[in-house]
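Of the protein chains in this complex, one is absent; all others appear in place.
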Amino acid sequence: MQDIELELNGQRVRLAVSRREHLADALRQRCGLTGTHLGCEHGVCGACTVRVDGAAVRGCLMLAVQADGARVRTIEGEGDDPVMRALQDAFVERNALQCGYCTPGFLLTAAELIALDPDPSRESIRAYLSGNLCRCTGYQAIVDAVELAARRLREAPSTDGRAR
Amino acid sequence: MKPAPFAYVRAQSVEHALDVLAEHGDDALVLAGGQSLVPMLNLRLVQPAVVLDINALRGLAAIDTDPASGALRIGTLVRHREIASHQTVAARAPLLHDAAPWIAHPAVRHRGTLGGSLALADPAAEWPACAVALDATIRLASRDGGERSVPASAFFQGLYQSERRADELLVGCDFAPPGDDAVFSFRELARRHGDYAAVGLALSARGRPGAWTAMRVVFFGVGDTPVQASACAAALIAGVDFPEAQARLEGELDPRPDLWFSAQAKRHLAVHLLREAWRDLGNPMAGE
Partner (left out) sequence: MSHDPGMPSTAGPRARTIGQPSARAEARRFATGTGAYVDDLPVHRLLHAAFLRSPVAHGTIVKLDLAPALRMDGVVAAWDGETLAAHCQPVRGVLAHLPAMQAALQWPLARGRVRWVGEPVAIVVAESRAIAEDAAQSIAFEWADLPPLVDPRAALEADAPRLHPELDSNLMFTATVATANVDQAFARAATVVELALRSERVTAMSLEPRGLLAQWDAAQRRLTVRMGTQVPWMMQAVFANVLGLDCDQVRVVAADTGGSFGSKIHCYGDESAVAVAAMLVGRPLRYVVDRLEAFVSDVHARGHEAIVRAAADADGRLTAFEVDDLCGAGPFSIYPRGSVNESRHVLGLTGACYRATEYRARIRVALQNKAIYGQYRGVGHPLACLFTEAAVDAVARRLGVDPLAFRRRNLVPDDAYPHRAPSGARFERLSLCACLDELARLMDYDRLRSDQRAPSVGREPGVYRGIGLAVFVENSNHSSSNYGRGGAPIASRDGATARLTQGGGIHCAIGLTDSGQGVTTAMAQIAADAIGVPLADVRVFMGDTEHTPVSGGNWGSRGTGISGEALWQAGLALRAQLLEAAAALHACSPEALDLVDGVVQRRDDASSLCTLKALAEAIYFRPERFPPGFRPEPAAQRHYAQTEYDGIYTNGASASWVEVDTRTGFVKVLGHWIVDDCGTVINPLLLDEQLRGAAVQGIGQALFEGCLYGTQGELRNATLADYLVPMAAEMPDIHVGHVATPTATSALGAKGGAEAGVTGALASVVNAINDALLPLDAHVLELPVTPERILRAIGALDRR
């Protein structure tokens, strides 16, 4: 076991993790953050997507010990983010999720896309999300929802001063 | 699907990393971006005694220019996404800029590194082919041997095999300044966006249509290493018609089949990519 210290969803936490444990397992099993899902554990499906130092990454492709000193955010820590809220609303309205297993990964990836490009085309949405696997929806509703959330965010920019 | 146990060492300095490699050799695996190593650990395809994490070595994460040679120097820890967005790279090594978006998906590009990809020597990956096409120089360091440079064309030795010795750390890759008349083409065919290439092509050339003076035609996803189509390149420089160049390519390319493509199909697709790249370079296709 090894002690690590990280900023997790805005809180400083200290964890004892196994050296062979990947970040997604540590978040799930040691922190109870079970919104990060394991779909393949070999980096293909994107269900384990989390943000590390601001960037969406595969939680199964980082060792937990590598998160020492990092800023990590999971879906549970995104509740106050206006982009994430807009995406969550749009996903529910547009029925852009079915079983929900892939959803946190899609939301985190889509939030990153909107931060980079507030007005993404359907094609660029499909391309940016192409590393996230959804077996239920067929993707169209997800593309619709990201488009809808981006439009709402453009039309009603948040006033909380957050950089987007 | 959990990794077998291993010791984890976070390198505190390059010297520290080289010490660990000198001590453990083959028993240690270097963790850079981890986008290939960690899945291999999870799948227990590798069960190293030591995982040496070099991510704290920020000195290896820089993109700069060698004042003496003018070469673009990319540190081993520079991540794919930085290469994709870096202005200097776009200006000085446009082939890398064009190739970067083809590597996997954003989340993988955020972590994966140039050095990790080169050191892994996956023959279907983009960076090794680009490095060969650009005649890049790969820098290796070891505790006992100091630093040495290996041309990319000599670095890739086989399937996941390279010139790097077990005690060496790949510390960076240098790209000489392109000439004023240098042009490039990057082409790739993959079944799905971000998949490893069925066949890919990294091409660099100097000159202009009808008057090419140098050319490197490097395919990936077709063999155990990036594959230089030298006879084809020589023919194109010599100014043969495209069908003749195609015949040369077909003669020299002996692709390794994969799950979904036979050698024949890969050869066919390689010709297609060559034709596309040839057009990218502004060559007329009358001879087609």
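A and B are the chain letters, set down in written order, and residue numbers restart from 1 in every chain.
Here is the rule we use: a contact is a pair of C-beta atoms (placed from the backbone, for glycine too) under 8 Å apart; a residue touches a chain by one contact, two chains touch by 3 or more.
Here the structure is a predicted model, which means the values were calculated and not measured.
Visitor: Could you pull out which residues of chain B are in touch with the chain that's been left out?
Guide: Where chain B meets the chain not shown: residues 1-5, 43-44, 189, 191-196, 198, 250, 259-262, 264-265, 267-269, 272.
Visitor: Spell out the interface residues on chain A facing the chain that's missing from view.
Guide: 18, 20-21, 28, 32-42, 44-45, 47, 74-76, 79, 88, 91-93, 95, 97-104, 107, 122, 125-127, 129-143
Please note the rule applied: only the chains that are shown with their structure count from here on.
Visitor: Could you tell me the distance, in whole angstrom, between the mean C-alpha positions of chain A and chain B?
Guide: 29
Visitor: Show me the residue ranges of chain B that touch chain A in the complex, using the header's touch definition.
Guide: Residues in contact with chain A: 1-8, 10, 31, 34-35, 38-39, 41-43, 51, 53, 55, 81, 104-108, 110-111, 192-194.
Visitor: What residues of chain A sit close enough to touch chain B in their complex?
Guide: On the chain A side, the touching residues are 2, 19-22, 25, 41-43, 46, 49, 55-58, 60-63, 65-66, 68, 109, 112, 126-128, 130-132.
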